[in-house]
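One structure follows; several queries about it will come next.
All protein chains but one are shown at their positions in the complex.
Here is chain A:
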Amino acid sequence: MRKSHPIRRVVLATAATVSGVVLLLSLKPASDPTSAAAAGGAAAQASSAAQDTPQGGAAAAGSGTFTGAVAQTEYGPVQVRLTVADGKITKAEAVQAPKGGTSDQKTALSVPKLNQETVTAQNAKIDSVSGATYTSNGYKQSLQSALDKMKASAGSGASSGGSASASASASAGSGAASGSGSGSTATQARTVTGKVSQTEYGPVQVRITVSNGKITKADAVQAPSGGLSDQKTALAVPKLNQEAVAAGTAKIDSVSGATYTSNGYKQSLQSALDQAGG
């Protein structure tokens, strides 16, 4: 039965809440130390992957996939991979992009746009996506590095005709699968792209990297985008990729809330596995 002071209580509660929230926000670092460390590892891995990625191309021009250097942004690392055929960029994608917190939304929003712009522009002079400036800048940096590699490979491809033609014939033979054999080490890493699977929300296409008969990496080169789908894709695809690597087969669990995408993914994954096996 103490005296109640309603006004004092309101002022106290407001002050406590506001200062608590401000304190929490200010305690968070501006850039993520753990993801930077992880990115360091990823960068090392990526650079070796970049070496592994063969510059399989036709005699005159560069073909194959080229992965750019990791660009660090305030929100996390960005890394771009280009698929090149006959010296033209046919596809651009981000193999790393900021994740977690609000970054998921930004990434889902900006990366598809940046990919498209890259294919259209064929160079690194692309517009930043408003609201995702940091990601855009990181993307452009990594893109430039991938383009540099592509140019270098085009040069080497032209000079050393012998080895290039060997892998070119392999890639020509595999047709839909953009085969990229690696001769530099003992492991036989191969990238196989599954057939496009149409879902109600748009096409899904899965690419897997197979090494020694095991899936070492899976990603979706196409997935539903636009509207709600961006969020669902951002939610489901990373999980499905993970599951595919873990399972080694197309018998993976659907992600709840993204059933169509999951089913499309599984179909395309199965087709990729069929190609890899055959």
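What we mean here is this: a contact is a pair of C-beta atoms (placed from the backbone, for glycine too) under 8 Å apart; a residue touches a chain by one contact, two chains touch by 3 or more; residues count from 1.
Operating definition for what follows: contacts and distances are computed from a predicted model.
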Missing subunit (named according to UniProt) among the choices "ABC transporter permease", "Ferric reductase", "FeS_assembly_P domain-containing protein" or "Spermidine/putrescine import ATP-binding protein PotA": "Ferric reductase"
Residue, one of A:Q105, A:S211 or A:Q270, that touches the chain absent here: A:Q105
Those residues of chain A which, in the complete complex, touch the missing chain: 1-3, 9, 13-14, 17, 21-22, 24-25, 28-32, 34-35, 74-76, 100-102, 104-106, 130-132, 134, 227-228, 231, 235, 257
